[in-house]
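Excluded from the complex is one protein chain; the other protein chains are retained at their positions.
For reference, chains read A, B and C in written order, and residue numbers begin at 1 within each chain.
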Amino acid sequence: MTGTPAPELDVVQWFNTQGPLTLAALRGKVVVLHAFQMLCPGCVQSGLPQAKRIAAIFPASEVAVIGLHTVFEHHEAMTPVSLAAFVHEYRIGFPVAVDRPGENGPIPRTMAAYGMRGTPSLVLIDRAGNIRHHGFGAEDDLKAGAEIALLIAEACKNG
Amino acid sequence: MTGTPAPELDVVQWFNTQGPLTLAALRGKVVVLHAFQMLCPGCVQSGLPQAKRIAAIFPASEVAVIGLHTVFEHHEAMTPVSLAAFVHEYRIGFPVAVDRPGENGPIPRTMAAYGMRGTPSLVLIDRAGNIRHHGFGAEDDLKAGAEIALLIAEACKNG
Amino acid sequence: MTGTPAPELDVVQWFNTQGPLTLAALRGKVVVLHAFQMLCPGCVQSGLPQAKRIAAIFPASEVAVIGLHTVFEHHEAMTPVSLAAFVHEYRIGFPVAVDRPGENGPIPRTMAAYGMRGTPSLVLIDRAGNIRHHGFGAEDDLKAGAEIALLIAEACKNG
Partner (left out) sequence: MTGTPAPELDVVQWFNTQGPLTLAALRGKVVVLHAFQMLCPGCVQSGLPQAKRIAAIFPASEVAVIGLHTVFEHHEAMTPVSLAAFVHEYRIGFPVAVDRPGENGPIPRTMAAYGMRGTPSLVLIDRAGNIRHHGFGAEDDLKAGAEIALLIAEACKNG
């Protein structure tokens, strides 16, 4: 889906925000969308720590890091009440949204709209709202840093 | 409490067993009791991986590794249904018991009986049923290996 | 020294090249100069593995990774013959130069010309031959990846 407009988030709840966020309102910033499940070992060991590093290193004025809790299995085990404790215990400081459950199956809405294959997934959205990176599994920090920097740099062209 | 008889487990549910286990029935084996909470980062990062290594290295005929889910905070976030998914996703193969909720407070029964200060806690119980090690926090593998080996070796004296 | 022209390398020997390299001849590429000592634990544990990752991830047509062996202590312990074995055993595949010994002190010539404070040091040189980053100690992969990417992107402006 790289190069196409990023589907709007379709979520039911937010943590670490004062109100709901939308990609539309974030237009102008680079958005780092990190999709995870709280009981996914790869997310806990590599994806979420990387998302935290990204949020710590890149200025919030340029880059918005958003966690997306895309539960597609063990739904009853990863309800929002469990996620709230997880976000607290793992000291996740960036906004986290709960993907809206699917109507006819286990895959939640935003996950389906993005065609994600599982968790962790990392999606980079440029300042104009287009998907520029869409990856599944552990991502290299050097590569991720390079890609985010190039999207930030595009400001010069568009500004 | 080192040197005193290990209180019997007071639990409500078991995973990875065909039926309930008791310390009484395990008498004659060294018991490695690893107390954890599924949303405790120190348990996920160091305590549980160590318990898995202990279970992999020491013979099951000599050493029984038991996980004890001692929920003392975020109770509604770490119910048995969430624990079941956690045990599956983190590939925990040894028996895991759910500590019985406390009557008058957040501390569950077995955790209280052992006077545990938090999670992760590691308790080593000798073949005669006495507590020989009672530690809180990350434990060194060299030390843990040494202590378990000495308890196994006591077989020679008692046999 | 950031922003100033990068001093030419003043070295006595090369490994992993068919002949001597010069910054002048590399003009047009981004140069990642990694200064190290083979017996510096921080270089072995973080600096050199990062340099290898940079060489693996960024295309050689855009980025030249160069190791610079800047011996400023234990000179007799880190001679070129020892370095040759080190380069072999640690599977370092990028070009490595041996900094020329200083005339009147322990600091070798190129290290002095760059004003490096110790090892590991990471210097990023842009396509026009100017120093754009000059850091001492372990460097974050996200940041390093971002900085290298931005220097690569400058091709568009200059090209």
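Just so it is clear, a residue touches a chain if its C-beta (ideal position, glycine included) is under 8 Å from a C-beta of that chain, and two chains touch if they have at least 3 such contacts.
Note that the structure is a prediction, hence the values are computed from the model and not measured.
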Touched by the hidden chain, restricted to displayed chains: B, C
Touching residue (missing chain; options B:Ala60, B:Ala128 or B:Ala149): B:Ala149
Residue of C:Met1, C:Leu26, C:Ile57 or C:Ala84 touching the missing chain in the full complex: C:Ala84
From B:Ala25, B:Ile57 or B:Ala128, residue that would touch the chain that is not displayed: B:Ile57
Subunit B residues touching the omitted chain (full complex): 50, 53-54, 57-58, 140-150, 152-153
Subunit C residues touching the omitted chain (full complex): 39-41, 44, 73-74, 76-78, 81-82, 84-86, 88-90
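Basically, only the chains that are shown with their structure count from here on.
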Co-neighbours of subunit C and subunit A - touch as defined: none
Identifier of the chain whose CA centre is least distant from the whole-structure CA centre: A
Relative to subunit C, chain with the most remote C-alpha centre: B
Rounded Å distance between subunit A and subunit B, as computed from the means of their C-alpha atoms: 36
Centroid spacing, where centroids are CA-atom means, of subunit B and subunit C in whole angstrom: 50
In subunit A, residues with contacts to at least two other chains: none
